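In this view, the complex is presented without one of its protein chains, the others remaining in place.
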Amino acid sequence: MSESDPKLITSPTDDWSTSRRTFLRAAGFTFASAMFTGCQATPIRHAIPYLVQPEDIVPGRSVYYAGMCGGCTAGCGVLVKNRDGRPIKIEGYRDHALSQGGVCAVGQAHLLGLYDSLRFSSAQRDGQPVNWTEVDAEITAQLAKIRGEGGAVRYLSGTVNGPTARTVVEKFLGGFADARWVMYDPISSSAILDAHERTHGVRVLPRYRFDKADVIASFDADFLATWTSSVEHTAGYRSRRSPDDAAVPMSFHVQFESRLTTTGGKADRRVRVAPSQMGALVTSLAGLIAKRAGTEFAPAAVAAAETDVLENLADRLWSARGRSLVVCGSQEIQTQVLCNFINHLLGNYDQTLDLAGASNQRLGSDSALAGLLEELRAGRVRALLIDGVDPAFDLGAPAELADLIRRVPLVVNFASRNDETAAVSRFVCPDHHPLESWTDAEPVRGLVNLSQPATPPLLNTRSVVESLSTWMGEARPGLDIVRATWEAKVFLRQTAQPSFLAFWERTVQDGFCTVTPEPVAAAPFNAAAVKPKAEAVPAAAGQLELVVYPTVGMLDGHHAYNAWLQELPDPMTRVTWDSYACLAPATAKRLGLAEGDVVRVTAGTPDSPGPSLECPVVFQPGQHESVVALPMGFGSRLSERFANVGPQWLQSQPAVGDDGRVGRNAAPFVAMRDGARRFDGNPVQISPTGRSRPLAATQLHHTLSAPEELSGLGFERRDIVRQTTFAALHAGAGHDGHGAHHGPSELWSQDHPVTGPKWGMSIDLSACNGCSACVIACQVENNVPVVGRDEVMRQREMHWIRIDRYYEGEGDDVAFQPMMCQQCAVAGCETVCPALATLHSEDGLNQQVYNRCVGTRYCANNCAYKVRRFNWFDYPHADRFQNLVLNPDVTVRSRGVMEKCTFCVQRIQEARIAARARGETIADGAIEPACQQTCPARAITFGDLNDPNSALSKANEPAQISRPGRGRHRAVGVVPGGRPESRRRGRPSWLRLHPYSGCRSSPATRRSAR
Amino acid sequence: MTEVPETGWLGSRRLTTILVIALVFGAGLLVVGFGPVRLAGNQQGYEPTQPIAFSHRLHAGELAIDCMYCHSGADKSRHAGVPAASICMNCHKNVTSTFGAFRAEDDLAKKEKRPPRPIISAELRKLYDALGLDDARKPDPAKAATPIQWVRIHSVPDFVHFDHSAHVNVGVTCQQCHGTVQAMDRLRQDSDLGMGWCVNCHRTSNQTGIAGQPVRASIDCATCHH
Amino acid sequence: MSNRYVVSLFENEHDLLEAVRTARERKFTIVDVHTPYAVHGLDAAMGARPSWMSWACAAFGLTGVTTMMAFQYWAAAVDWPVNVGGKPWNSIPAYVPVTFEAMVFAAGLGMVLTFFLACRLYPGRRARVPDPRVTDDRFAIVLEEADAAFDLDDVRRLFGRLGAVEVREHVSEVAP
Partner (left out) sequence: MTRDVCAPMEGKPTWMWWAALAVSTAAMLVGAAAVTYQVSTGIGTWGLNRTVGWAFDITNFVFWIGIGHAGTLISAILFLFRQRWRTAVNRSAEAMTLFAVMCAGIFPIIHMGRPWLAFFVIPYWNTRGPLWVNFRSPLVWDFFAISTYFLISAVFWYIGLIPDLATIRDREKPGLRKTVFGILSFGWNGSFRTWHHYELVYLLLAGLATPLVLSVHSIVSTDFATSVIPGWHTTIFPPYFVAGAIFSGFAMVLTLMIIVRKVMRLENYLTMRHIDAMCKLVIATSGIVAIAYATEFFTAMYSANAYEQFVFMNRALGPMNWAYWIMVGCNVITPQFLWFKKIRSNLVAVFILTIFVNIGMWFERFVIIVTSLHRDFLPSSWALYAPTPIEIATLIGSFGLFFTAFLIFCRVLPVIAMGEVKGVLTFGRRAKGATK
């Protein structure tokens, strides 16, 4: 490494004992370099030890730092796995009150940003690197001038809730006569806060407690995926959706939504509603609840079609008063007010909606943003500081906004990458990556995260608070600033620790602390604010409405630089590397469109057309027929880097479109109306262009049903995912006989006794909501390469775990089936490998030996689950800086080699060695494969099938039968597919004697008649 | 009728003899299992010059310093670890040269009736230079500290994940794999570190145990290859 | 030992067979008979015993079978038994195809090599043909003038009657 990356081994300063971090890096990177050394006959390799070895570091051993995920503003706690001085993995943090061990896909992936070689490596002026002193001098001088003149200073940021950042920014702004802090969220929840201002007198976002809710009604709130705090909500929701205990009934969830979300896919009852009708629907429900509560409220007529559903729902909600929860994703303030009204009538406030411990995860105000834009247009702003947002992209009017920003005399951007706004900002003072800096956050009131750097800054960047302090004339290291703030502000809010030092050390170690929440001055419910939403104007026949929505991978698009996320298949459409317009199949048929046809989507009506874009069409079953859904976050400048991602050869196609970017930005379609940015309900036109653009989808067939003309009589539907009801499950009736399918007698003698542990895995399909965190976690842990759009189109994605998604019928029900190597006991792949490159281990793993593999692909052909992945090319590892993210415990596979999941065998080995050193056996739960570790829904259980007391064995017991009701699926045994009973007995499973029956005797049951 | 001697091209008997000899020799080669043939990547006997002429014979042999004093990761981590320069400084803060050199200087000083001059051996000076220290072993601002680039001797291919602690903790001695290091002035790779060498030791250990204790040394592929 | 040989050339196998029979009746020493192709009935006419090549073939085949089966068993079940798809260490049915191929291989190659050795055929051996046309369309009988009783003219007459197109004497250390 020394020869490759000289800047990483900087010369130590005078006092060599204080520069240990530097050498820590040097040494850490040295061993890693071995991975990339070519295989000459006798290469000279160096071993470069520390000069001074820090006491707590043992080279080769991982260290975990508690910290906070910086992927979004939800403030999930994470553990950062450090190996030899470099963070190599984000892990879930079980003890954290919010995330409870879960990390989402973005959280897992944002580690890659640390090793992004296209990150700004120094301060910039007019797009040119300059040194910090120069920048500081100029900015300070200009700020002084503005201060003297009393010019307007505006600080534009996303949600900032950390005590330190708030203190420093407020102090900074306090130095100016006309200074204001404008926060906005690219994925806005502004209407919820505004509605609470109207009904409760305080602009606040309640903390939703899905764990306390027996009945959940959601109006277009995708709370399991991209709403305010998806990991937290998933954990809460999941805790009430476990089919295991007959005494704890599952919560009842009704979802009204316009497009098909993963949340909707998990609902017990799902109703398609056009966005424009959503307000009327909420009004109707409010009327029904008001009637039961005896409150006066005159609702509009309930849409006839939904009356039954709404009446039924109102009854359920009413009988679960204080234990129910109504959430709404609408950006219409009046609708949100009605939603508050319903929750108020149901007595849910302070029960399932926590105001005292209210959420700070979305603090943005769309109206404040509108105000700032007005000021910009008026040219009133003298200085604009932009922190953590990319307004020129987020607000979707690049040209106009870019001009406005250019016109501001002093623009300072803290962006890490050259995004749309950074490109037009005079000064860019790049912030650290979250893993490089001291940061804090208070995601919900009373819970404060503190995150220490997991690595010293890799590039010449500086944290925002350091920059601001410098410009205030009090330059201090970030640690001092954070510490001082905590001593002054946070320490006083707690009583557990007597001394600040003890408190500080404890918190640094824990990564968070619980303190007294700052009181929320909520006024009594203001019934006067509640007005029925005017009955929706019946939409003109055939009028299409637009929905702009965030996807689990892209969210607001700030991670568009991240190849892992670009290649993450959307849980529903399964499309990667592109944006698209989702249409209900019926609508597409009506318009004569085929999947992949490029259409021009134009906002507005034919009389007054608005912005437009061109993108291919994707059929989305389960979506309302009047809806055109566009994913947001695509088309960013950050994605221009992907022109040459993936293997380059004769026929390879770039991952980007003709504009050089991945997908198109849907933000221009977000319209500001009634004080909030409205993501849905805007009228839209669609017209074919006559062109088509094939989509890089990882799944081409979408249902369990065979194509009609091809299915044999009685075999229309593949028995791969089964469902039953909770009641039937616990009555034992969910069992349709297949589960107990008894293995026929053995042809071969069984001479492979497993005396030690036999590893297995169970996936609870009723818990999995397709969030795809496991996919990225696996990718990071196992050095799974990114292959690019063209390769995905050729069906050569490399993910070791994929989430198969099957629609039922019209798409009102969805099954997610995580699929990875099933570690078959009698594995078809092993028998056929000529080179003994895939074998069974003593502990029941299906091993894959990369160095022995000659690449016949016979095993993959013979895999009934198609979970084996082949290295069709040498996937690029040319970016040596980015290579630092590779897990040193996992071989980087070369071209021509088969690879697949082995239950993170490197973790098994590590645990085994550690246990043996202590003279113990491996404790249940000591090994968590990356997918299980990160799963926000705790859907995955890993353990020893030979241990009757392991969590896995217990999880498997009821799963003999799978169950569920609508949306509640349960895998049997080691994942959908394996036959648990045979696995537990160490018997060969289905593959040999029933070569085709594998999937038949597999998981879940057939649908319940519900 | 009598046989007429063959006079064909290379007469048949001679050719037959040559063929038979060649066959026997070829088969012999196979049976010996490439014994004398060094396969690519086998660095057995590798004995490179190191940037500092550190002697294991002196430290581990004569002075009998425990291996784990310097290679402290051996029982904790996959890497035994090349010791940090700071570990050397634990002793070499004071010991700046060999005992012989000190005594010679002492004798000379006594003879010349002067206080003995401090002596710093050429090799140890490299250590101090690396740490950016002056002759008094104090940080010298003018000197940049530069890590010592030892030449790595024992290495296995990238697809092999060897763990020292797993071996050290069950009682495998260092010498079993690294040879009589305490007798080597310059370190030499003693074993071939090939897969057969690993696997056969695992097999034997399962039969005989290690240090009198029964062990379970796995020969599953994933033990090393993942 | 004599170094005088008589080479008689015939134009078809019928005449040749007659000549061979006659020569044997007359107790001539037939050094060799050269034909362009395998002449049916020549074995009987020469009174040759059946070729022993079938024994070589069987022996090699058996060796192939036992060696390969033993090797597979040893390699898969004794030397390094590994769990391949849950199959037993000793999966004899799976070893049958390779064993069969080994049998054919050993039997075929072994027999041919034996044949080459037995007939002293090898690349580069100088061919000794009594007449270049024996590999084309002539049939030759080579007789040795074993003793003084041998009368060349008699032979010439006899074979001429039997259809020999040419009978000539060949004096050489080596049989033609």
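Order of writing sets the chain letters: A, B and C. Residues in each chain are counted from 1.
The criterion applied here is as follows: contacts are C-beta pairs under 8 Å (C-beta built on N, C-alpha and C of every residue); 3 or more make two chains touch, one makes a residue touch a chain.
Being a predicted model, the structure only gives us computed values, none of them experimental.
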Quiz item: Omitted chain: which shown chains does it touch?
Solution: A, B, C
Quiz prompt | Among A:805, A:840 or A:912, residue touching the chain not depicted | solution = A:805
Quiz item: Of the residues A:720, A:771 or A:801, which one touches the chain left out of the display?
Solution: A:720
Self-check item: Where the missing chain touches subunit B, by residue
Solution: 8-9, 30-31, 33-34, 39, 42, 192, 194-197, 199-200, 219
Practice problem: Just the residue numbers, please: which parts of subunit C touch the chain that's not shown? | Solution: 11-15, 32-40, 42-43, 46, 48, 50-51, 53-54, 57, 71-72, 75-76, 79-80, 84-85, 87, 91, 94-95, 97-98, 100-102, 104-105, 107-109, 111-112, 115-116, 118-129, 132-137
Quiz item: Can you name the residues of subunit A that touch the chain not displayed here?
Solution: 647, 649-651, 699-704, 706-707, 709-712, 714-715, 718-720, 791, 794-797, 802, 804-806, 817, 819, 828, 831-837, 852-858, 860-862, 864-866, 868-874, 894-898, 991-992, 995-1000
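Quick note on the criterion: only the chains that are shown with their structure count from here on.
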Practice problem: Calculate how many whole Å lie between the centre of subunit B and the centre of subunit C, each centre taken as the average of the chain's C-alpha atoms. | Solution: 62
Exercise. Give, as an integer number of Å, the spacing between the C-alpha centres of subunit C and subunit A.
Key: 80
Self-check item: Residues within subunit A bordering two or more other chains
Solution: 839, 841-842
Self-check item: Multi-chain contact residues (two or more partners), subunit B
Solution: none
Quiz prompt | Touching residues (chain side subunit A, partner subunit C) in the complex | solution = 748-752, 824-831, 833, 836, 839-842, 988, 992
Self-check item: In the complex with subunit A, residue positions of subunit B that touch it
Solution: 40-41, 43, 46, 48, 72-73, 75-79, 81-87, 130-132, 139, 141, 144-152, 155, 157-161, 163, 165-166, 169-170, 218, 220-223, 225-226
Quiz prompt | subunit C to subunit A touching residues, read off their complex | solution = 82-89, 91
